[in-house]
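The other protein chains are all here in position, but one chain of the complex has been omitted.
Every chain is named by a letter (A and B) in the order it is written, and numbering of its residues begins at 1.
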Amino acid sequence: MHPIFDPLLVLILLLNLFVLGSSRLRSVIGASALQGVALGMLTMTAHGELTLDVVLVALAAVAIKGIVIPRLLHKAMRDVAIEREVEPLIGFIPSLLAGALGTALAVIFSETLPLLPAHKGSLILPSSFATVLTGFIILTTRRKAITQVVGYLILENGIFIMGLALLDAMPFLVEVGVLLDLFVAIFVMGIIINHISREFRSTDVARLSSLKEE
Amino acid sequence: MLILVVVVPIAMGLAALAVPSARYRPWLVPAGGVLHASLAVVILTTDLGQPMFASWLAIGALGRVLLGFVSAQFLVCSFYAPGYLALRPERSNRMFCAALLVLLGTMTLVVVSHHLGLMWVAVETSTLATAPLIYFNQNPRSLEATWKYLLIGSVGIALALFGSLFLAYAAVHAGLDSSLLFEDLVRDAPRLSKPWLHSAFVVLVVGYGTKIGLAPMHTWKPDAYGEAPGLVGALLAGGLTSCAFCALLRFVQICYAAGDGALARQLLLALGLVSMAVAAVFMARQRDYKRMLAYSSVEHMGIIAFGIGIGGLGTFGALLHLVNNGFAKGVMFLTAGNIHRAFGSKTTDGVSGAIRRVPASGGLFLAGFLAVTASPPFGLFLSELTILKAAFAGGHYWPAGVFVALLAIVFLGMASTVLGVVQGTPPAAASGRYRESVLVVAPPVVFLGLVLVLGLYVPDWLHRALVDAAAFVETAAAGGLRP
Partner (left out) sequence: MEGGQLIVDLARPILQLVFVLVVPPAMLGVIARTKARFAGRVGPPLLQPYYDLARLLRKRSVFSRTTTWVFRAGPVIGLTATLVAATLVPIGDGGAVFAFDGDFLVLAYLLGLARFFTMAAALDTGSAFEGMGAAREATFACLAEPAFVMGLLAIARANGALSLSAFLGPSVAAHWPSAGPSFVLVAAGLFVVLLAENCRIPFDDPTTHLELTMIHEVMVLDHSGPALGFILYGASLKLFVFAALLIRLVIPITEPGWAAWLALAAGTFAIAVAIGVVESTVARLRLTHVPAFLLAACLLCALGVVLLVR
C-alpha cells in the first residue's frame, strides 16, 4: 500500500466525526465533498499500477462525490433556504460520542475477523465499518432531509472503501455500481426534497409526522 | 430467451412514456402483462429458458416458481389498471404506466439473475421504479410516504451491497476466485471463511429484510402501502416483497451449502416471530384499513421467514404460503382501493357499510379477510398448517405456540377493522358517482378464486414445482440447475 493510504483513511475517519458534530449544513456538505475527493485519491493509490480504468473510476468518484452531488445539495439548500441543522434526536455531543464509540468498535470488530495479509495492520476495514456506522447514525438521528441525504452519502462512502479492499479480487464493477447507485439515488432524493420543500415549506422531516399510529 | 422476459416489459414501459393518449396508455399495462405471461409459460414449459451470459441469467427450481407467480400476479393486476386509471382522469398516468411495466421487468430480473451483483442492481432499480408509483396521489402524505420508502429502501439496498462485499471477502480470503455467481458460491461454500460468512449473512438479512419488510426494518411499509393506490399495494405486497425474499433465499442457500445453516435458521425464525408480534400489536385498533393491510403484509412475511427458519417441510410450506399470500394480498389491496374510491376515506371513521354501498368490493374484502387470516377452505390455511406441522415435527414447540397465539391476535385485530368497514350503514357523504365496473372487480375475483382453488386442490405440476424449489433451497449443493 502506498504510504499515503493510511493517512487518507484517518482523514476520512476525522471527517466522519466532523459531520457528526457539526450543525452548519454548508460545512457538512463540504465535509462529505472532501470525503469524496479523499476516496478518489484512495482509489488511485489502492492499486499497484495506474491503469486507465483505475484513473477513470478515481476521476468519476471525485467528480460525482466531490463536485456534482455537493452542487445538487447546495442547490437544494438554497431552494429551501435553510442553513442549519436543528438539535438532532440524540444531540450533537452524544452523536460525537456515538461516532467515536462506533469507530472504536469497528477497530475491535475488524481485529476479530480473519484478514487477508495485505489488510493486516491497515486501517481499511475499520474505516469502512466506522464510516458505514457513522452514516447510519446520521441517517437515523437527524431531522433535516438534506442531512439525512448526507448521511446516506457517507454510508455509501463506507461501502466504497470496502469495495476498494476487494479491488484486486473483484473488478471495478462494484465501484462503478456504487457510484451509479449513489448518483441515481441522490438525484431522486433531491427531487423528493424539492417536492417536500414545496409542499411543506421546510425540510424538517420532523414535520413529516402526519403519518403515524394514532 | 430469458433476457426477453426481462427486456420486453422494460421496453414496453419506456414505450408507454411515448404514448400520447391518456385513455389508451393504460391498456399497455395488460398488454405487457399478457406478453410477459406468454413468455413465462414458454420458458417454464419448454426448455428454451437456458442460462445466458455465462449463467448470469439462469432459472433454477426456485426461480421457476417465482417467475410463474410474479407473472400470474402481474397479469391479473394489470387488468385492474385501466379500470382504475379511468377513475382517476385528473392525474397524468404516463409515469404510472411506465413505472408499472418497468417494475415488472426488474422484478423478473431479480428472479432470473444468478449473478448476485446483477440481482442487487435489479432490487435497487425496482426500488427506484416503485417511488413514482407510491407518489401517484401527489399530496403531502404520499410525499412523506415516498420519502420514507426511498430513504429506508436505499439504506437497505446499501446494506445488502455491504453484505455482498463481505461474502466476496469470505471467498477471497479462502483463496477462491471471488465470484458473485450463485453457482460458484454454492459450490465453494464449504470453504468460505466462517466469520465473514456469518457477518455477511447478518448484514444481508438486515439489508434485504428491509426490502422484504421484516420487523424491525418494516417502518416504511405502513406509510407506503397506506398512501399508495391499491394496485401498487397489491404489486408491492404480493410481488416485490416476494422477489426480495427470493434474493434473501439465495444467501440462505449459500449458508446451507456451507454447512452453516443454523445461524440462518435461527435468525429467520426469530425475525419471523418478531414481525408477527409487531404486526399483531399494531393491527389492534388500526382505523386505517390500508395500513392494516400493510401490517398484514409484515405478518405474512414473518410467517414465510418462520417457515424457512423451521426448514424441511417448513420450507415447502413457506413457498406455498408465498404464492397464496401474493394472491390473497391481491384481493385485499384491490378491493381496498375500490372502497377508497367509493367512500373517499381510508379510515373506519369515514367508511362503513361497504357491503351495501359497493356490494362486490365489500363482499370480496370480507372474503379476502377470511383468506388472509387463514380460514379454511382458503389456501393460506393449508400453507400455515404445513408450517405448523413442520414446527411440531422439528421439536420447536414454544415457537409454534407463539406462532399460533400471534395468528389468533392478528385475526382479532384485523376482524375489528374489516367488520367496521364492511358492516353498518354507509355514511350519507359516501353516495358518489363511483360505480363498480367489471374491470375493477374481476381481478380481485380471479385472485380470490385462485386462493380458493389452492386451498381445495393444489395441482400436481404446482406441487411438484414447489417440492423441487424447497428441495433446491434446502440442498442447494446437490440441486443444481434445471433447464
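Here, a residue touches a chain if its C-beta (ideal position, glycine included) is under 8 Å from a C-beta of that chain, and two chains touch if they have at least 3 such contacts.
Bear in mind that the values here come from a model prediction, so they are computed numbers and not experimental data.
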Which displayed chains the hidden chain touches across the whole complex: A
Contacting the left-out chain in the complete assembly, out of A:Asp53, A:Glu83, A:Glu111 or A:Asp168: A:Glu111
Sole contact to the chain not displayed, among A:Leu97, A:Leu116, A:Leu167 or A:Val188: A:Leu97
Residues of chain A (touch criterion as defined above) contacting the omitted chain: 6-7, 10, 13-14, 17-18, 21, 92-93, 96-97, 100, 103-104, 107, 111, 123, 126
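FYI, only the chains that are shown with their structure count from here on.
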Touching residues (chain side chain B, partner chain A) in the complex: 117, 120-121, 124, 128, 131, 139-141, 143-148, 150-151, 154-155, 157-158, 161-162, 165-166, 168-169, 171-173, 177-178, 180, 193, 195-196, 199, 222-223, 226-227, 282, 286-287
Contacting residues of chain A [partner chain B, same complex]: 112-116, 132, 136, 139, 145, 148, 152, 155-156, 158-159, 162-163, 165-166, 169-170, 173-174, 177-178, 181, 184-185, 188-189, 192, 195-196, 199-200, 205, 208, 210-211, 213-214
